[in-house]
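Heads up, one of the protein chains got dropped from this complex, but the rest are sitting where they should.
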Amino acid sequence: MASNLRRLSSWAAGLVVAALLFNAPFAHCRDFVAEPRASSPITLHFVTWKADHPRAWDEAIQRFEQVHPHIHIKREIAPHSSTAYHDLLTQKLRNRDVSLDLFFMDVIWPAEFAAAGWALPLDEYFPQNERENFLPATIASGMYRHHIYGVPSRIDSGMLYYRKDLLEKYGFLPPATWNEMVRQAQAILVGERTAHPLLRGYSGQFKQYEGLVCDMLEFVGSHNGSFLTDDGRRSNLTASESLQAVRFVREQIIQQLATPAALTYQESESLAVFLQGNAVFHRNWPYAWGLGNDPRHSKIVGKIGVTTLPRFSEGRSTAALGGWLYGISAYSRHPDEAWAFIEFMASPEIQKHFAIHASLAPSRLALYADPEVLHANPQYKDLFPVFQTARARPRTPVYPIVSHILQRYFSRVLAFPETDIREEAEEAGRKINRFLALFRDL
Amino acid sequence: MTNRPALISGILLAVLGSLCPFLWFALTSFKSQIQVEAIPPTWWPDGSLVFYASALVEHRLLHYVTNSLIVAGATTVVALVVATPAAYALARLRLPGKTWILGGLLCVAMFPPIVIAGPVWQILERLGGLNTHWGLILPYVSLTLPLAVWILTTFFHELPVELEEAARIDGCTTWQALYKIMLPLAAPGLFTAAILTFIYAWNEFFFALLILTDPERQTLPVGIALFQGEFIMPWGEIAAASVIATLPLIILVLLFQRGIINGLSAGAVKG
Partner (left out) sequence: MAFPALTFVAVFSLYPAMDSFLLSLYSDFPGPERSFVGFGHYAELLQDAVAHQAFIVTLGFVLFSTALELLMGTGIALVVHERFRGRGWVRAAVLIPWAIPTVVASQMWRFLLNDQYGAINAILFGDRVEAYVPWLADPWMAFGAIVLADVWKTSSFAGLLVLAGLQVIPEETYDAARVDGATAWQRFRYITLPLLKPALLTALLFRTIDAFRVFDLVFVMTQGGPGDATQVIQFYGYKTLFTEGRVGYGTTISVTVFVAMAILSLFYVRTVGSKLLQREPA
């Protein structure tokens, strides 16, 4: 028994020593491990999510492995929510996880990843002339301080879906301005009240989360407002254009058209309202088109129209830029092989595959003239200008902090109708300025 | 509470309050996609099994159940093996500073998981424990030990010392006294500690999400959380998965409810 005890305690002591001794510097040692030869099989770890279209993804990755038989792609599954994915991925990168090679970056992360040294600069792999084949907004989202860190896998941008049948019934054309949209919706609601008491004018994403920032960017931007000043160094939330747009959302959209229920909606909930036939207008990303015309999910197949988001009479239509970029970990031991994977996945052939089989809008310009892509997605033709002008959210290494401040500000003024918008905007602005200042001289 | 109508209404309230919310979820799992989101909600499902098929086949639910059984089972065994001698020592032996040890263990039980998650991740990375089951079992054991030791200590405390003294006179060592005499007597306490540990490990989400990103090894709560697609909320699949995921625990509770309650009554409250 005594020997049992001794063995146990020496094992336990070993554990403590191991934990205490292996300190941060040791992590670097592994960077110098000899590179395996190109011919020996290599496994690349790719942090992704559980695909909405698993077959499309499986097929794409299989095709890659056929072309590159010595590279095996091992997928690691993170949550779908952008924020939860970010939190898991950055935990690995913060600890210089060498087992990680490839990941997705939401368009809002490259500045953060670049400043932290997590993402490998891709300038040599991805030269200027190759970048010109992509939508400019998607390339810009991968840039930070003149280096490029991500290759756009697709583009997302906000757009207005509407009930074609209802608008036609009441003799309306798709609205060009927000006020027009409000008038149309109210007329339709009055007319449909007895037949359809659940019908709402508008459904969008106003829960306290990242999507709220996108939706509000579209209102503020289409009123000539912005979150930050043009040089990106200070908050611009207290500018009267910005304040008025926020007030419009509170008084017209939340309290009237969308009802406060929208304060609990992310994409999925707001889409469900629309697909159940309970909203006249709906703001969402390109994917909603496919689901809206799928009878397993939608009661309004064939009754959907899509157009650019409205603007205020004195502003320009603004669509928030979304989407995901492929990136390579700075700690990867196989950057060349990782690049081969990205090059393959971002190729015209694979993007076309995703556009047709997963309704993901391509990031490559040429595909918008491809007859097969357009046949599967006829709406792209009208939306191409939106994709070209989509507006990015603030680009800064402290974006997660800025986003939390914005989320709190917007959610508070929308959920508490008695709050003073200007006061809340000032408080949010002060905090944003404080954090932006930290990176001003870097 | 000898009043019959009051007792019956109490029973009804307790049972309905506990079960109804979950029953609604269970009913949902047998609905079809259109029925799930119907407004107003329909009460009776049309008996569709699509969500079960989807949860079991597409989302490979049983594979998460297996992983969870491995992790929770191993955590329980290791935690008890480690906690029992510690609790015995604290209850019986004259150890210096044992008041502090117990108080300290209670303190450890209070660490917010978030505060230790980062460093635990780093330790596991250095030991090569990321994306392995033992890498999750080790921190789980550590996190459940304080409660297990606490329960077992109070339990050993209640057992008569005379039995051990008799054993010692017969020539047993301390370890033999523990394993041959005390353990059988302390079975209810062991059982209570076991079920608390098992349920903790079965339910834990935060560490499991951070430590396991390999889909081959992920546990049930993580698996169910990852059902959520980018754009659609799969209520039906989540409901079906929850029903399946809860079944093992319901069976466990049904089988052993007597054990849990007896264990607790002899143990934890005496403090």
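Residue numbering begins at 1 within each chain, and the chains themselves are lettered A and B in the order written.
Simple rule for what comes next: a residue touches a chain if its C-beta (ideal position, glycine included) is under 8 Å from a C-beta of that chain, and two chains touch if they have at least 3 such contacts.
Predicted, not measured: the structure shown is a model, and the values here were computed from it.
In the complete assembly, the contact with the undisplayed chain comes from B:246, out of B:32, B:48 or B:246.
Contact with the chain not shown here comes from a single listed residue; of B:14, B:57, B:166 or B:187, that residue is B:14.
For the chain missing from the display, the contacting residue among B:48, B:176 or B:203 is B:203, taking the whole complex into account. Touch with the chain omitted from the figure is made, among A:256, A:389, A:411 or A:433, by A:411. The set of chain A residues touching the chain not shown comprises 5, 8-9, 12-13, 15-16, 19-20, 83, 86-87, 90-91, 94, 112, 115-117, 197-198, 207-209, 259-264, 272-273, 276, 278, 398, 400-401, 404, 407-408, 411-416, 438-439, 442. Contacts to the hidden chain, counted on chain B, fall at residues 1-3, 7, 10-11, 13-15, 17-19, 21-22, 24-25, 28, 36-41, 43, 82-83, 85-86, 88-95, 99, 101-103, 105-120, 123, 138-139, 141-143, 145-146, 149, 153-154, 157, 161, 174, 199, 202-203, 205-206, 220-221, 224-225, 235, 238-239, 241-242, 245-246, 249-250, 252-254, 257-258, 260-261, 264-271.
In this section, only the chains that are shown with their structure count from here on.
Chain A and chain B have Cα centroids separated by 36 Å. Touching chain B in their complex are the following residues of chain A: 1, 18-19, 22, 26-27, 47, 49-50, 52, 54, 74-81, 88, 91-92, 95, 97, 99, 198, 267-269, 271-272, 276, 278, 285, 287-288, 291, 296-297, 299. Against chain A, the residues of chain B that register as touching in their complex are 33-34, 37, 39, 58, 118, 121-123, 125-127, 130-131, 173, 175-176, 209-210, 213-215, 218, 225-233.
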